[in-house]
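Working notes, beginning with the structure itself.
Shown here: the complex without one of its protein chains, the others still in place.
Note that the chains take the letters A and B in the order they are written out, and that residue 1 is the start of every chain.
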Amino acid sequence: MTPFVADVLIPVGKIVAVILYPMIMVVVMIWLERRVVALMQGRLGPNRVGFQGVLQPVADAVKLFFKEDIMQRQADAFLFNISPVLVMFSSLLAFCFVPLGEPIRIGTYTLTLWIAESPVGLLIILGLSSISVFGVIFGGWASNSKYPLMGALRSVVQVLSYEIPTGLTVLTVAFVARSMDLVEIVRRQEASGTWYGFLMPVSFIVFWISAVAETNRAPFDLPEAESELVAGYHTEYSGMKFAFFYMAEYAHMVLVSSLVVILFFGGWLPPFPSVKALAFLHAVPGFVWYLVKIMFFLYLYVWIRATLPRYRFDALIRLVWKWLIPLALVNFLVVALVRVLR
Amino acid sequence: MSRIGRFLKSFFLVDMLRGLAVTLRLYFSRKVTVQYPEQVQEPAERFRGIVRLYRDDKGEPLCIACKACQRACGTNCFDIEGKKEEGAKVMRPTKFDWKLDRCTFCGFCVEVCPTNAIRFSREFRLTGTDKDGLLFHLPDMYLAGEDLQSYLCAGCRRPR
Partner (left out) sequence: MAFKEINLNMGPQHPSTHGVLRLKLAVDNEVVLSVESIIGYLHRGMEKLWENLTYTQVVPLTDRLDYLASLSNNLGYVLAVEKLAGIEVPRRARYIRVVLAELQRLASHLAWLGFQANDIGAMSVLLYGFEARETILDVFEEYCGARLTIHGIRIGGVPHDLDAALAARIRKVLDGIPRRLADIRALLDDNRIWKQRTVGVGRIAADDAIAYGLTGPCLRACGAAWDMRKDVPYSSYDEFDFDVPLGRNGDVYDRYLVRLEEICQSIRIVRQALDGLPEGETSAKVPRVLKVAPAEVFHTIEAPKGILGFYIRSNGTDKPERVKMKSPSFINLQSVEHMCKGNLFSDVVGILGSLDIVLGEIDK
């Protein structure tokens, strides 16, 4: 393999793929959400554009990109414009650190299915996903309107509160894997023969609940509660900027699902990696396993949304401070204890 | 139920799981959507669609321009003038203007008509692209089906 291919073409290809992959997943996710919610409600949902309506989100995005971009006169123009970019950018950037599958060997060259492997990848992803809060609060504040402001305030309180249990549960995983490197965490799960989700179910459940809350999804979708705050922090946005917020939310969901899969469900590993009888499952490429697992969690997002009513603000905060954080702390102590004693 | 049982039920999210089971079951249930342009739900027998005039079996118009419908109408949809031709037995309308945009589909005109000339059709597609299509004159009152649709639609009406 020539150095040109290895050093220029492949990295550029990877960068393009890392931008395209979340976008494709966003399109799939929007379609999945609309179809699945519709099917659960006895409807059919979008099924006209493309096969079974798969292209409906694309059509919507194209429509949004051609719509007039409205900014009200008293808005803070700089922050107003920068916030959708900030939200989108932080979600996309985090995907650089997400390993999508096992490295592929082509002759002497090893193609890794991630852009960057960092010993603190987990921390970087958590940090980046927290940056999107700035986008939300800037957008809500800069709109100079009351509903977005209230949505932004809710969002900040909610995301900051739910960061704590997220951090505590992620810590347990790092503890057991003795690493904060996402690739390393998957490798450790392969070596230990079990997925951490089965090893530490409490961690997984607390992480999942916090993750749903952090992505502002039902039943924790208070910042954009349609029946209360019209559209929450992006009420004043239209056209392409609105599309950015919208897509960033879904990209964030894909990111969180990826994290859950990597941390608790073995990333690209097939089910029961250590059981000999199921060795034939290794024939399926790791990337496919990874996708299947992600789709399951995305489906779970939609399923929950179709079922549950929305929390009220006080109950939301009560849930995290009185239940999730103590639970996460106890869980952390137990895991630490077991880890030390063994 | 004991307090422990209640706590356990609450702790293991039994209420939410029940809800999730319901939505999952309905996910596989029969869907009620009617794919409109391809499948059309037939309106009921008595459906109050657009009103139109009818002719008898021999093709003679039934309307005798008695203006009963005009008097019964609560929203002044009708503007009717009639004339008795030399040697004819009954009056015939010379002008029969009917305004679709005013009609509330209450059915009073149909109920009072002595000759059963004005009746509800089962035509429910009432959209047009301009206001002219909402004003019906005497010949337009006999239109039905696709002819009526092309009358309502400005693009189709223009060539005539």
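Things worth noting here:
Convention: a residue touches a chain if its C-beta (ideal position, glycine included) is under 8 Å from a C-beta of that chain, and two chains touch if they have at least 3 such contacts.
Just so you know, these numbers come straight off a predicted model, no measurement behind them.
Although it is not drawn, the missing chain touches A, B when the whole complex is taken into account. Contact with the undisplayed chain is limited, among A:P3, A:G107 or A:P309, to A:P309.
Residue-wise, the contact with the chain that is not shown comes from A:K146, picked out of A:K67, A:K146 or A:R339. Mapped onto chain A, the interface with the missing chain covers residues 37, 40-43, 146-147, 150, 218-219, 221-222, 225-228, 230, 305-315. Residues of chain B that touch the chain left out of view are 10, 14-16, 18-19, 21-23, 26, 32, 43-48, 72-74, 104-108, 111-112, 120.
Please note the rule applied: only the chains that are shown with their structure count from here on.
Per the touch definition, chain A reaches chain B in the complex via residues 36, 39-44, 303-304, 306-308. In the complex of the two chains, the chain B residues touching chain A come out as 16, 19-20, 22-24, 26-27, 29-33, 35.
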